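Data first, discussion second: the structure below is written as structure tokens.
Heads up, one of the protein chains got dropped from this complex, but the rest are sitting where they should.
Right after this comes subunit A.
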Amino acid sequence: MDMRDADTARLLWESGEWGKDMYHHELKATVPRRILECSAVSREINFTSQEEIRQFRLEQRVFLAGACIEEWFFDFGFVIPGSTNSWQQTIESAGEDRMLAAEDLSGRMTIETTFLDGRTMLFKTLVRIFYE
């Protein structure tokens, strides 16, 4: 997964390859606080699948102090066997006057992404965001 300033495509954060431990642990992402000043941010997830998947879909929720503040569902549908795929979302900022301060967000915000085949959960990742 990576995050970029959507206007300039400048890379702000990159997770590198997720290993097996992503299934068991909360991941930590330290993101430069200037990301909050971007008028739009893009988040990209790359994944590979050995198997064909018929009804691949994803549910992504952003939690702040345990409360869900953003929700994004996406239906990929068919996944080609042996494929490498990417999904990039571009999210516009709520506007300067509606932005929360980095101090209030840091360490209190998590992005939970659940990958499913129809109604069967395949796996879930949880990334806690810190601003520096």
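In this text, contacts are C-beta pairs under 8 Å (C-beta built on N, C-alpha and C of every residue); 3 or more make two chains touch, one makes a residue touch a chain; residues count from 1.
Operating definition for what follows: contacts and distances are computed from a predicted model.
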### Query
UniProt names the one chain left off this complex as which of "Ubiquitin-conjugating enzyme E2 G2", "ADP-ribosylation factor-like protein 3", "Exosome complex exonuclease RRP44" or "Dynein regulatory complex protein 8"?
"ADP-ribosylation factor-like protein 3"
### Summary
Cross-chain touch to the chain not pictured, restricted to A:29, A:62, A:79 or A:127, is A:79
### Task
May I ask you to list the residues on subunit A that touch the chain which is not drawn?
4, 6-9, 40, 42, 48-49, 74, 76-80, 82-92
